[in-house]
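Shown below is the structure under consideration.
Missing here: one protein chain of the complex. Every other protein chain is in place.
Moving on to chain A:
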Amino acid sequence: MPADEIAMLARRYMHEYGATRDHLFNVALACRNRANQNPAAMMYERPLTREMYMTSRWISEPLCLFDNCLETDGALACVIVSKERARDCRNTPVYVHSAAQGLPAQHHGMVNYWNDDPLTGPAWTAARHLWKQADFGPHDVDVAQIYDAFTALIPLSLEGYGFCGRGEGGAFTEGGALEMGGRLPLNTSGGGLSEAYVHGFNLINEGVKQLRGTSTAQVPDASTCLVTAGEGVPTSAILLRN
């Protein structure tokens, strides 16, 4: 059911802005490549090829098997303390620089088809508050952990959080932009698509690891990280920094 709802947005997005299945594949591949570096990832030893992606079974067209996240039983924890208390802890602290929740006016249920532009979702609302409280912007983000229950959420989120313009999220994924060394390394543990689907909580922990320098796919000298919850549905986001 959520797959169908997001597939509906994905089809419209592809129609309106010329995004392609190759763009969605770029997202799936980046996540899988990072999972292949992460021994704790469910897909650690399972590389993905374009051939596998393009010939996989449909779930809800235009989304195929590899556009959908894993199903995982898992548990994670995140300890939040004051800045003063954090100084005395054993591990290097990572700071919540900005946090925001987003729900557009009159948003109903999960995905809301009843506004002027359903492709402009809660990420836009959350982003406004997130950046308002921050002293850096999208172009200063070193690494991103963007909620990926479905690949199509990534181009929408990239636009919503200001990494590119309206309709440019598909093209943003080209040229290895989401890979290590790319413009914005994405979901460096493998994310919900390839590490584990724990409702996005693992994205928070991976953001912390990046800023501590302990990720299995470490972005050199990462000092800022965006972590988001899902686009299309009521959402939230944080900016982490060390």
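Basically, a residue touches a chain if its C-beta (ideal position, glycine included) is under 8 Å from a C-beta of that chain, and two chains touch if they have at least 3 such contacts; residues count from 1.
Convention: contacts and distances are computed from a predicted model.
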In UniProt, the chain not displayed here, chosen among "Response regulatory domain-containing protein", "OB-fold domain-containing protein", "Polyamine ABC transporter ATP-binding protein" or "Acyl-CoA dehydrogenase family protein", goes by "OB-fold domain-containing protein"
Contact with the hidden chain, among A:Asp4, A:Asp135 or A:Glu174, goes to A:Asp4
Across A:Asn115, A:Ser223 or A:Asn242, the one contacting the chain not displayed is A:Asn115
Interface residues of chain A toward the undisplayed chain are 4, 7-9, 11-12, 15, 57-63, 105-106, 108-109, 113-116, 118
